[in-house]
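A single protein chain has been omitted; all remaining protein chains appear in their positions.
Let's turn to subunit A:
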Amino acid sequence: MTRIITLLLIVSLSIVGKAQTADEIIKKIDDNMSADTRIVESSMTIHGRRNSRTITSVSYTMGTEKSFTEYLSPAREKGTKMLKLDDRLWTYYPANDRIVQISGHMLRQSLMGSDLSYEDMMDDRKLCDVYAPVIESTETIDGHKVFVLKLTAKVDNAAYYSRKLWVDETYFLPVKEELYAKSGQLLKRTVLSDFKQIKGRWYPMKFNFKDVLKQGDGTDWEIISIKFNEEIPDYLFTKAALKQ
């Protein structure tokens, strides 16, 4: 009897231990991906059915609530700015000097024709705040051991009900991610690559987003430069900054 109880205890502890490991893994991912402030200059190449086009932008992010993006090129997009404050998003169009609030179902629309939605762009929350993780298995990809994590939303306002992450054991960054609806339908797929160490953290410099419900070859998002925890003036996160 004592042996059976001991065995059950060991099995239970090992399960608890594994759950803690899943939590630890996403905490490590959050530590890599999140920062107090972040300034990113990037290029986004959208591969459409007809042609591809590249848009460059610079983004200023403070925590998970505030973000300001200015589009730099091409000429048609130049000067377009976006401001996110909490769950609200405003866009400024220099062509007609208009500030338009994007809300409701429009947030699920494609961002600049890419495979990302405005909602994807806005959701900067840490994974550990939104999802409950479970390790499903381990695999080897390109000679690297990866954890396969299943994340299920633990809050009502998550953009995706569940996600599946293939997390590199060395970098604690996902190399691949799949986003699912509550029905279980796969909605989007992301491939992350070109991991670089910046100020003691690993960060992916290239992303390929693919909206599986859309035709085309997806959207490549490449980081040109990235700075963490630099000071960003507060005035940037005001509507007045949109028109400047």
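Here is the rule we go by: a residue touches a chain if its C-beta (ideal position, glycine included) is under 8 Å from a C-beta of that chain, and two chains touch if they have at least 3 such contacts; residues count from 1.
Simple rule for what comes next: contacts and distances are computed from a predicted model.
The chain that is not shown carries the UniProt protein name "FtsX-like permease family protein", picked from "Spermidine/putrescine import ATP-binding protein PotA", "FtsX-like permease family protein", "Hydrogenase" or "L-lactate dehydrogenase complex protein LldF".
Contact with the undisplayed chain is limited, among A:V58, A:M112, A:A153 or A:I223, to A:M112. In the complete complex, the hidden chain is touched by one of A:E77, A:D123, A:E136 or A:E222, namely A:E77. Across the entire complex, the residue among A:S73, A:Q101, A:N229 or A:Q244 in touch with the chain not shown is A:Q101.
The missing chain lies against subunit A, touching residues 46, 48-51, 53, 76-77, 91, 93, 95-103, 106, 109-114, 239.
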